[in-house]
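I have a structure I would like to understand better, so I am pasting it below and will then ask my questions one at a time.
With one protein chain held back, the other chains of the complex are shown just where they sit.
Naming follows writing order (A and B), and every chain is counted from residue 1.
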Amino acid sequence: MSSTAFPTLAVLADELRSGRRSAVDLVQQALQRAGQCAALNGFVSLQGDEALAAAAAADSARTATAAPLAGIPFALKDIFCTKGITTTCGSRMLQNFVPPYDAHVVEQLHAAGAIRIGKTNMDEFAMGSSNENSAYGACVNPWGSDRVPGGSSGGSAAVVAAGIVPYAIGTDTGGSIRQPAAFCGITGLKPTYGRVSRYGMIAYASSLDCAGVLARSAQDCATVFQAIAGHDDRDATSVERPADDVQASLDKPLHGLRIGVAREYFGGGVLPAVAQRCHEALAELEKLGAVLVDMALANAHHAIAAYYVIAPAEASSNLARYDGVRYGHRCAEARSLDEMYSRSRAEGFGSEVKRRILVGTYALSAGYYDAYYVRAQKVRRLIANDFAAAFASVDLIAGPTTPTPAFRLGEKSGDALAMYAADVNTVAVNLAGLPAISAPAGFVDGLPVGLQLIAPAFAEARLLNATHQLQRVTDWHLQEPAA
Amino acid sequence: MSLDHTAVRHIARLARLAVREDELESLRSDLERVLHLFDDLAAANVDNLTPLAHPHDQSLGLRDDRVGETDRSEELLALAPFSQGGYYLVPKVIE
């Protein structure tokens, strides 16, 4: 059986520059594959005609020095505003919302010549870990039709894993890039908070939200990261700091790289076989010269509670704008202002979104603010301090991205707490605003396992370097689900 | 932390989410379970720690006082479910 997958972005760019392949070919291949994989429900919308037109234009403007992403198709999580193209954020609320502007990330990729073929399925307003909370139906994991792809960037992960596009853009608020990357057997990079502008990215929890990349390899993640990172004065949290040349450091040897193996990340609910795969991947890194250091993150287990206070609190406020006045769903029968608000919102939002809005409203309300919100922000500092202390003696921190491989569709959808608990290893990273990557580390019962590496703020280059070196000597990331 | 129906109604009212009476109990027990998760916060030792509201203790980026947006009212009003004469319309508000 021949591979359906694309070669690396570097190879694709080379083929396009030399004229051995055309952008139109690539886009046609992607669209054809998307058609074959329609059952995955990975896309909320496809923009085939626009993509083909852009590809034709790219081909006619072909140069030997074209930008690395020029003419190459990609998929965009439907959380990013796209001018003139419906942007639903996985919600009924925004079923007919056509933004009059492009998100910063969209502008960056457009400027780089990248060609968007469609917008991917996601948990509504990025709230979920299974993609089952989408108003447009669940998305399916290419590794098993009864399995979730993870979430909230489930569609972005599935369409890359299925070989429809070489990469996709996602967002990560509590693991929403890394967890689906792990479940779908691909590489997912969550950059440092503030590295990529949030302008035009629909907010879930503003102090945690971060745009990033899902691709086959760390090398491809590096190429895309380079294109989307950088300062933007339309986002007051965007850092004024030139993005490092992450490509240049990919080939650095790992001799002496200290990798902290966080005990807590292997404890509790982590399936032994998952822990085993991660240890095996770490052993490969050790062979490459890395030094494994046993370490503790004493407060790691408090991250879930802190996250599930802070994220819903911010969300309850961020989602107040969906009131049926200026855009979005409006209850047609509402006769009073209050009815318009409460019925439009009750009709427009799904149950998980409502749950988080209520929880967040509660956590901020008079009498509970100190016990919940303020306390959670203190725990957040505790967790950030733990990371800072750990990074005084290690360069990276490692553990399984998720406690288990992809669970079954419907397995946890009735149990919010079980769903939340599965985010135990990813949420702390967002609380501290750190960069992290999930890379394929083998399989358990035919389902992919992800190894998470966490770096200090702004050390994306180190993450990509370590992962690239691992991927040079292993082939887990090259495995493809049966078509 | 235990919740009663009055509390759930109050929160739903603050959040402007219509809740039917027959949804109330399942919502209540649902929220109560989530709130139990937060009991864990009390177990963390946060003595002498200040709240962290933004990663990296960032400070704020500012902009110069320049007008940089032109009138896009037509385009924006077209997004609205109800508008007339350049205004967004809502059911009558009594002050």
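As a working rule, a contact is a pair of C-beta atoms (placed from the backbone, for glycine too) under 8 Å apart; a residue touches a chain by one contact, two chains touch by 3 or more.
The working rule: contacts and distances are computed from a predicted model.
Visitor: Which listed name, "Gas vesicle protein A", "Aspartyl/glutamyl-tRNA(Asn/Gln) amidotransferase subunit B", "Response regulator" or "ABC transporter permease", is the one UniProt assigns to the chain that has been left out?
Guide: "Aspartyl/glutamyl-tRNA(Asn/Gln) amidotransferase subunit B"
Visitor: Taking the entire complex into account, which one of A:Ala67, A:Ala236 or A:Ala371 touches the absent chain?
Guide: Of these options, the touching residue for the absent chain is A:Ala236.
Visitor: Looking beyond the chains shown, say which of A:Val27, A:Ala103 or A:Leu257 touches the absent one.
Guide: Within the whole complex, the residue contacting the unshown chain is A:Ala103.
Visitor: Among A:Thr361, A:Ser413, A:Thr426 or A:Gln471, choose the residue that contacts the chain missing from this document, as touch is defined above.
Guide: Only one of A:Thr361, A:Ser413, A:Thr426 or A:Gln471 touches the chain omitted from view, namely A:Thr361.
Visitor: Determine and list the chain B residues touching the chain excluded from the picture.
Guide: Where chain B meets the chain not shown: residues 14, 16, 53-54, 57-69, 71-73, 76-77, 82, 84-95.
Visitor: Provide the residue numbers of chain A that touch the chain removed from this figure.
Guide: Residues 80-81, 87, 89, 94, 97, 99-101, 103, 198-203, 205-207, 233-237, 313-314, 316-317, 319-321, 323, 325-327, 337, 341, 361, 364-366, 369, 373 of chain A touch the chain that is not shown.
As a working rule, only the chains that are shown with their structure count from here on.
Visitor: Under the definition above, what is the set of chain B residues touching chain A in their complex?
Guide: 8, 11-19, 27, 30-31, 33-35, 37-46, 49-56, 58, 60-63, 72, 75-76, 79-82, 88, 90-93
Visitor: Contact residues on chain A for chain B in the complex?
Guide: 97-98, 100, 193-194, 207, 233, 235-240, 299, 301-302, 304-306, 308-309, 316, 320, 323-330, 334-343, 345-346, 349, 354-355, 357-359, 361-363, 365, 371-372, 374-382, 384-385, 416-417, 420, 431-434, 457
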